[in-house]
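A single protein chain has been omitted from the complex, and every remaining protein chain is retained in its original position.
Think of it as A, B and C in the order they're written, each chain with its own count starting at 1.
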Amino acid sequence: MGRLYDLLMKDYRLREGLNACINCGTCTAVCPAAEFYRYDPRRIVDIVQSKDEEEIEKLLKSDTIWYCGECMSCVTRCPRKNAAGLIIMALRNLSIELGYFVESEKGRQQFLLTKDLCSNVLDYGYCVYPRRFDYAGHPEAGRVWEWEEKHLDDVFERLGGNLDGSGPGAMRRIPQEDRDQLKAIFDETGATERMEKVRAAGLKKAAELGMTEEEFSRMVYFTSDPKHLNH
Amino acid sequence: MIYEGKQKIWADYQKEIPDDHYFYVRSCIRQSFFPASEATFLDITRNRLGKDIFETEHHTTCGGIAYHSDTIPQETVMTIIARQFALMAKNGYENYVCSCITSFGLYCETMETWREFPELEAKIRENLWKTCKLDFAKPKYLIHASDLIYKYRNLIAKQAVHKLVNVHTGQPLKVVEHIGCHYSKMFPSKGVGGAEYPYVLVGMIEAWGGEIVDYPERRHCCGFGFRQYFIKGNRGYSLSNTHKKFESMEPFHPDFIITNCPGCPYFMDRWQYVIAESTGKTYGQDGHGIPVLTYEEVAGLVMGYDPWDLGLQTHQVGVEPLLDKMGIEYDPEKKYQGKGGKDIGRPEPCACLK
Amino acid sequence: MKNNVLIVGGGPAGLEASSQLQRLGYNVILIERSTALGGHLAKWDRLFPSGVSARETLKSLMGHIEGVKYFTDTEVQSINRLEKSYNVILSNGITVLADAVLMTTGFDLFKASRKEEYGYGIYNRVITNADLEAYFRNGSDPRIDNPKRIGFVHCVGSRDEKAGCRSCSKVCCATAVKQAMEMKQAFPDADVFCFYMDLRLFGRHYEDMYLSAQRDYGIRFIRGRVAEVAENADGSLQVKAEDTVASKPLKASLDLLVLMAGMRPSVSGRRVGDLLEMPVEEDGYFSVKEGIVSGQKSPHPGIFLAGAATGPKTLPDTLADARAAAVMIDQYLSDVFPEAKHYKNLVRELW
Partner (left out) sequence: MVDFGFGLVPSSRINLDLFDKERYEELASMEPDVRKCMSCGSCTAVCTAGKYSATSLREAIECIHNGQPDKALGMLKSCQFCGKCTMVCPRGINTRHLILSINKTYGEL
């Protein structure tokens, strides 16, 4: 048994999600990613259970493990009670831990995702915060969001929300002491360390590519190589 | 379609839903995009049905979106969840109801993992005390807010002002249901009706006079995919999966779509807009889209709430054709007004989508 | 005096063992819980690999049991172990003093509706292998209306831990190939697809059957387990699978989908087994004393097993197993009741 496989086996999601796969393809048959990306979850499960170090390392550095949308539709159908979705999460976790994620275009996206989502959680206590959801960056949010964004306070007031208000209610300002507890949890459970690790690896990659952080972020946010798709 | 066959399966998946006394936890996405839905949920359950639904300002995100975008470790999200549970116990509750499907699925998975790996539960218990000085607790009953509206569906029907019926033809409205993937795909027994033919939304539609239409891609994900939406370069995935669903449901001509997941109504509403504006294709009648509603919005319409109090103006797909079919009166002038009729302008019209 | 042998289950194994034991000079009492003898064979139309008639096969099995006392609509009510034999009370009030008991309780067909995602009993055009045999026998089924595109799903309730059945049912692959060819004969311009995980065509002539299905009938074999079935607006079915050979998700519209429901341990057989405290293995089938050298002996003296009671078997396997059990029972009784030997020889001379 190889090193990478051992590291993977430390992850509860892999222990939960990997039983002997019989390559029947039910996971791929219903996978939202398999139709639109060059992606086959069955093969990933098969590679992991093969314990082939070389293949697993390739996987950890590849775009492949980043195509999944974590909808977990595969879990319902597997006749061997595997959970491809959980296996992917374990692979992504290890890819980040080892800094391999920056080796692939899709993996690099963790640089932005980690920065944005974690700061939302720590700054506001929410994963999503409307004042940080801008129409310019999200034109698909529609003309109606363009309007809402301009009148966010009025819209929330009209709809019985409590945007940045005190006490309970939708989008209330979560008290500082509670956000402090979130920060303490982040520090204690490795999320803070994770954030720093991802940031450092991203900036290192940016430097390798001779890019500033802004240039790197733009590239990561906008680019998508056609090679990910099927032709 | 053989209805009795589905009834047999529904009978196999009846989960226990306590009648009253819940600790309520909000959803990040629902609060951001459908704040009125949560307000309506609380107004219906507390004021119309007289239930005890407690909310504390101290609860936070469960971290689910960050977790499913692979930005925080499993141990982190589990400790945040333990904190939410601890707040429930601290406030004297044992029934936990959450507004978010991603949260619901994650709570189920977390409790299952704790059951399977007690050493992990012990670690989380320790983390919780270390970081928050809170005592570890687990809910006696864990349910999603749509389970509760399902439970109350007949009480709501008793107070109904409108039915899900086309007042012009007398025919029941054709409704498509969309269940959030994390509701029961991972743990079929945790969802009303199971994973393949969930009954939680079907039950509401039936109780309120509508007719559910099944279609081939009913079970398919809306395409959110967390990282697949947040990063612009990935949004083609998200868009294409919703497109797949609409192409599949189009021949069934649904009057509207009911959802129980916070993200799905946003995506299925906005992706219709994107498809219309970028390809010219629309799925509703004569240039309109198909309205995508939350179950709270549907319950609100049935109980006679004003559509604009329900926040239907914040959908990109216009709901007026649906309101007309249901014979619901509304004031177009008030649609985009702020509180007390304050003028806050209105959205720009779309080029294609009516 | 003649030794009594009680045989529980009137399917092929029970019938074959009855005729053999009777010829060996035993007093055979055969009981069957349903109203007719023959078991699943009585419901089948033609048999793989050669396509012989199930009716004829059953008729020839029945032809050899004259003189055998049999009771249909009859179950075992209670069993008491005496010193050398068993005191058995039947549901029809008759009491049998059995010197040996043979369990030929067979199998149940997997309840296809338990694979919820396949929609048996929900989608109109989803049927089972058993439904199709019934259609072949009596020529009509409202769900089969000149189908142009027909699919067969292998491993329904087999090799499926989600459905609680890990084992392979052994006969479904061959049955699917047989039925696919029969449908092609019935509807020559139909396209027929078989969705399989592995083709387990192990028996003599089975591979020829597979080759013929491809070459002579143009049946398409797709390596991928069907993941989901749904109904299109026009009532046809949408089937999803992965073509694992092409590593791509696949969809197909079909007019008819046939689910190859697998074998499950017989529930009523298990009930009788419990009366006898017969151990079962993890797969739910009865354990045997030693798997290879005496696969027909139960751990209890005087209790024997044959046929699908000890796991999925083809019909030839089952009949051979029944004959083997008859010999085992003969040896056992000869050892335990040597005084009966002389009488047995007289009977055997008559044959």
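We adopt the following convention: a residue touches a chain if its C-beta (ideal position, glycine included) is under 8 Å from a C-beta of that chain, and two chains touch if they have at least 3 such contacts.
Worth saying up front: this structure is predicted, and the values here are computed from it rather than measured.
S.K.: Any idea which chains on screen the missing one touches?
M.R.: Across all of the complex, the chain we cannot see touches A, B, C.
S.K.: Which of A:Glu16, A:Asp116, A:Glu140 or A:Asp178 touches the chain that is not shown?
M.R.: With A:Glu16, A:Asp116, A:Glu140 or A:Asp178 as choices, the missing chain is touched by A:Glu140.
S.K.: Going by the contact rule already stated, which one of C:Val171, C:Met197, C:Ala227 or C:Leu250 would touch the omitted chain in the full complex?
M.R.: Within the whole complex, the residue contacting the unshown chain is C:Leu250.
S.K.: Just one of C:Leu211, C:Val267 or C:Val327 touches the chain that is missing; which is it?
M.R.: Within the whole complex, the residue contacting the unshown chain is C:Leu211.
S.K.: Go through subunit A and note every residue touching the omitted chain.
M.R.: These residues touch the chain not displayed: 34-36, 38, 139-140, 222, 224, 229-231.
S.K.: So that we can see where the missing chain sits, which residues of subunit B does it touch?
M.R.: 232-233, 235-237, 239-240, 243-244, 274-275, 277-280, 351
S.K.: What does the interface between subunit C and the hidden chain look like in terms of residue numbers?
M.R.: For subunit C, the residues touching the absent chain are 191, 193, 210-211, 214-215, 218, 220-221, 223, 243, 245-246, 248-253.
Definition applied: only the chains that are shown with their structure count from here on.
S.K.: Comparing the two chain pairs, does A-B have more C-beta contacts than A-C, or is it the other way round?
M.R.: Between the two chain pairs, A-B has more contacting C-beta pairs.
S.K.: What whole-number Å value describes the gap between the mean CA coordinates of subunit A and subunit C?
M.R.: Centre separation, subunit A to subunit C: 50 Å.
S.K.: Measuring centre to centre with CA averages, how many angstrom lie between subunit A and subunit B?
M.R.: Roughly 22 Å separates the two chain centres.
S.K.: Pull out every residue in subunit C that's touching 2 or more other chains.
M.R.: Touching at least two other chains: 117, 228.
S.K.: Using the touch rule from the top of the page, what residues of subunit A touch 2 or more other chains?
M.R.: 30, 35, 76, in rising order.
S.K.: Once bound in the complex, which stretches of subunit A touch subunit B?
M.R.: Result: residues 11-13, 15-16, 30, 32-33, 35-37, 66-73, 75-76, 83, 89, 92-93, 96, 106, 109-110, 112-114, 116-118, 120-121, 125-130, 133, 137, 140-148, 150-151, 154-161, 166-172, 174-175, 177-179, 181-182, 184-191, 194-195, 198, 220-224, 229 of subunit A touch subunit B.
S.K.: So in the complex, which bits of subunit A are touching subunit C?
M.R.: Those in contact with subunit C are residues 19, 22-31, 34-35, 40, 42-43, 76-81.
S.K.: In the complex formed with subunit B, which residues of subunit C make contact?
M.R.: Against subunit B, subunit C makes touches at 113, 116-117, 119-124, 228, 230-233, 238.
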